[in-house]
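Below you'll find the structure I mean.
Of the protein chains in this complex, all but one are displayed in their positions.
So, chain A:
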């Protein structure tokens, strides 16, 4: 056989010709497509509206393939074995492949001709042009594609309505409960949802300009742009006209080898009816294309149907569905406040998983989807409530990646046989995780469970761990990132290694974090000496040592907050956070604060945060020591100390522990005789009570012990490892820590002490230093070419008498 002709040039046709090329097919291949360009990534179509160009989306044409673009096929002559094109041309074939995809369904209502559909780049051009003079838009159809189209209209600045015939949104993926949670998310974004409503008419004025849409309930929704996204129909018209078998409800009937009722004609993708189903997802369409290419080149591949599980993020909401949408029993987890809805369907003994629905948190999709049809490793409610499913052991035949049909056994075997060491290698080797990416967390778990010691390399630029880099910098006296990466690394660094090296340099040398080359190493928080917020503004946290503050200073904070219109909140760290400052306001705000005697609180740094205190013996009837005095002394001693992760502390005046010292990295509790020191505590995600390191210390002993504890931690911990995790990973644990820092078993205590002395002697408030330096200040502008202009994307609304950010989308 010499010549293959493909009709339609969409993703399925692309995968087909690409597979042929990969198999080294030597015959002639011609693709005839109606659209003016080769196939493009239709799944990513919407990104065309947010800046991707048509070229970005378009797939390369494999070498040797002849294309006829902008050309529609109008007939197939099966006896003569040729196709006829609209321009009158004739193209003979030995094998014909129909890949004509599907067309959006437009209901036959009056005025429908004025509406748009959402399928091609040209459709999007037309919608974008119409949106220019429009204020409101309606999308008909609240399914997956309808919501995507609605998000696009919103992105074009239109007030957007969604009309859905079913009583709730996305009826094919979620049930009524999930639909309700989804709806409240979407309404929260300012879109209007009209569920349970059909379309009566697209209303237009005399000049043919759309003015609105009338629903079957009689409501008139004002809109200048109407988009139909109410399902698709397979484009089987060519097949029908030339007498090929088609399904009752459309679709070209094919056998498991993708062959139609004529052995010389194949059909693949959304136009095909395979095993009684028309598939509307790109994954199965690609598989069909591969099967057809294999068959045509002599193989025996079969299409065995496909998983219709979906996971997507629409309008910022995760929605996922896998397996069946009903079962003998179901277990539901619902948190309406957080907007989370998760449901599992199970067999009547609650042992076998049948399917699941998730809205707001698609966690179970990645962890539990491989169990569909299998025994669950724990009770469904435990799995839903604990959420993570991290401890699961997957059976070999469990499908981990549904996009590429890769099972757990195959991944384990690849890891073991080929010595794969990271997720990137698993992706490259098995193809898993390369399409939608939702199975990547599972890949990571499988790797770890296979006993792979995941490399300690910091990132692709350094093969060292943080502790090893620390030693290199310390021992060789390295002072710049450039020097370190040139001699010990490769490339030019990234968002992982640069902040780590910045932190190491700061711990050891304590220079200003924005000095010279170091400025380029800092995360945005350190770069602007403030904490970035979701809308690109920053928050300001002045240090309030021990939580003690004079009324005058309190008034200054109030005045600054008022004058700059900042949202004000008491933090969980006994101080005050001022939110909503634009970059160019930060220096003005800090000028006022510094003048009033405030310093940076390092809320932005991996550094000492707060030392909380209780009121202690000065006022409290139970207090046995001056906890406030000690907390202030500790906070001033360690302020500005950069470390692998943030450091927190607290001092309580007696064993009642009102300062919660045992939840801190280092906590101190007063005794009649002195102080008890606890280390390795943590709140946060994995709370841990601190361990008692030493009892009844004098203040001097206490401080010396904390100095060494901190410096030993800073030297040896991993990147972003809090003291709790570090202590747990320390060989020999607490006993070993005592030996090193209290008995000097390694002979490094003098070094640790000297390092801390250096830190304390060289501390300077980095905000004051910044205000004194015009070079550093020059960076605090929203726009380099318009320094006085505030960022127009930053918008606030009011809530409870203060500002809150409004996001554009």
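Note that contacts are C-beta pairs under 8 Å (C-beta built on N, C-alpha and C of every residue); 3 or more make two chains touch, one makes a residue touch a chain; residues count from 1.
To be clear about the criterion, contacts and distances are computed from a predicted model.
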UniProt protein name of the chain not shown, from "Nitrite reductase (NADH) small subunit", "Molybdopterin oxidoreductase family protein", "PadR family transcriptional regulator" or "Tryptophan synthase beta chain": "Nitrite reductase (NADH) small subunit"
Residue in contact with the excluded chain [from A:399, A:535 or A:723]: A:535
Listed residues A:372, A:426 or A:527, member touching the removed chain: A:527
Residues in chain A touching the chain absent from view: 41, 43-44, 47, 50-52, 56, 437, 460-461, 491-495, 498-499, 517, 519-524, 527-528, 532, 534-536, 778-779, 782-786, 789, 791, 793, 807-809
